[in-house]
Each structure stands twice: as structure tokens, then as C-alpha cells.
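Yeah, one chain of the complex is gone here, protein chain that is, but the others are all in their spots.
The block that comes next holds subunit A.
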Amino acid sequence: MFRWERSIPLRGSAAALCNNLSVLQLPARNLTHFGVVHGPSAQLLSAAPEGVPLAQRQLHAKEGAGVSPPLITQVHWCVLPFRVLLVLTSHRGIQMYESDGSTMVYWHALDSGDATPGTWSGRVLVFDIPAKGPNIVLSEELAGHQTPITDIATEPAQGQDCVADMVTADDSGLLCVWRSGPEFTLLTRIPGFGVPCPSVQLWQGIIAAGYGNGQVHLYEATTGNLHVQINAHARAISALDLAPEAGKLLSAAEDTFVHIWKLSRSPESSYIEVEHCHGECVSDTQVCGARFCDSSGSSFAVTGYDLAEIRRFSSV
């Protein structure tokens, strides 16, 4: 059972994007950072455990030539082994900041000269990040997708052969499974079936993918085989998140529902299994972002289109 905790007010409502909530847990400082895209600006705020907002900051996409102010497409904290970077993406390019958003450390412009205006090329850009400082370098461009990339999921390398580290998803529903290294290697492709895959997660070799037709699929990362198909939602899925300690998966969709699932492997066959834990209806809200707020999955937060607050839930 979950109960609705105190909401955190936002300066601007959340935009109707997918994966429109990023959460950075800082248990050592008893703080949680939240990031939400409003449109031309993104709002970062930090809150104490009870949800009292403590500090907030707004970031904008870099201006450039063009008709209208650029819209931000995603804000996300990238937790690297030695450093946390805040990444802001827009159609103009990629901006990277220190984790509190105070200093921009890198800007990568995307060329807008695509043959078909308005579409993304489907390239995946790989950057080398030093432990400190702005010396960030574009090291590789991965080709594998032909339609715009929607989400990327990664997992620390397990140190064995043939273990997938990264999954990329796109607008056509195609998933590409990669192994990292000095260069990335494409391990498998999992074809789409006519709907976009806006959100993907990777946990212990299990790929969880959420689709535009409301389904969640679980695939074995090494083989690309589909093992679980969940008719989870009545509208397009907008966000997935994982609580790695507990193997819990969160799915949120435009149908106003949020569901929590428990992932596991059968002890005999080691096939992927899933169990439904909880469903929550966020009334009259087209959910556009959802994240667990702790790694055991006992609390989560949700944003909705046109909603000027972050709704939080925790288990009782």
C-alpha cells in the first residue's frame, strides 16, 4: 500500500514529454534532487525527505539561430563512478553541467541540416568524461537506429563475456543492445512492431521496455528473446524506472496509472518472471515522468502534463 505524500510545487508545469522526471538521490546529505522540463526551461529543485523544497534553479536551452526559443527535450542526471553530471538536451544540442546545475562544463551542438527537417538522425553519441573538469570529448557515434532515439539504459559491466551494458530504444520500437569497451559493440537488435518505445531499463541482464500501445516487454539481454509481455496500460507508456536493490520496476502512462512490478528469475529455469505489486491512479493526470526516490523502491515521484507539482508516494 502506498500513500500520497506532500507534493512539491513547481514553478512551471511539466511538458508533455516522455521520461520527464529525473531524480538524484543524495542519502549522505539527506537530500533528493528533482529535474523537470517545463518547455523552454527546465527546473531543478532539491527537497528534504518530507518533501519540503529547499533550493531551486532554472536552466534554459542555449539560444541559437531559429524561429522560436529552443525547447528542452530531456533533463537527466548521469551518475558515473567518479562524478555526477546533469545533462540537458534540446534540438540545438547537448548541454552538460555539474550536478547542481551551477556550471555548464560542455556543449555539443547538433547540426540541424537533416534531409527531412524535424527528424532526428538516430545516432547515439558516446562521450568520454574525465573525473573532473570540462575536458569532455565526443569519442564515438554509434549507428544502429534510423529513427529518433527515445531512451538509453545502462548497467555497470558485470565483467563477464557477452554481458550487455547498454540498451538504446527509438521511435520505431527498435531496441539495440550494446557491450561497452574501448569501442561499443552491437550485440543484438530487437525489432519493433509499429509503435514507439519511449522508455527502456536494464537490470541484471533483463531489458524492460515500455511501448506506445501500453505494453511492457521483458527481454533477455544476451539473446534478445521476449520472455514476458504485460498488457500494463490502456494508453502509451511515458516512463519506466528501476529500483535496483529490490528489482522493482515502475511503469507510468498517459492513462493516469502508475504500476509497480517485481522482477525475478525462476530458480529452476532462470527464465525472467514478473509479479504485479501495486497500481496507483493519479486522477485526471497524463503522467509524463515517474521515478523511484530510493533504491529499494519504497517511494516514488510522478509528474504530469500541465501539472505544476511533483506528486510523491511512499509505502506504508
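Definition applied: contacts are C-beta pairs under 8 Å (C-beta built on N, C-alpha and C of every residue); 3 or more make two chains touch, one makes a residue touch a chain; residues count from 1.
Here, contacts and distances are computed from a predicted model.
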item	value
Per UniProt, the name of the complex member that is left out, chosen from "Probable glutathione S-transferase", "Nicalin", "NADH-ubiquinone oxidoreductase chain 4" or "Protein OSCP1 isoform X4"	"Protein OSCP1 isoform X4"
Residue among A:L31, A:L71 or A:I136 touching the omitted chain	A:L71
Residue of A:E183, A:E245 or A:D306 touching the missing chain in the full complex	A:D306
Residue of A:H76, A:H259, A:R291 or A:R312 in touch with the missing chain, whole complex considered	A:H259
Residues of subunit A (touch criterion as defined above) contacting the omitted chain	9, 11-13, 15-17, 39, 67-69, 71, 91, 117-118, 147-148, 170-172, 194-196, 198, 212-215, 223, 225-236, 255-257, 259, 269, 271-274, 276, 279-281, 283-286, 305-306, 308
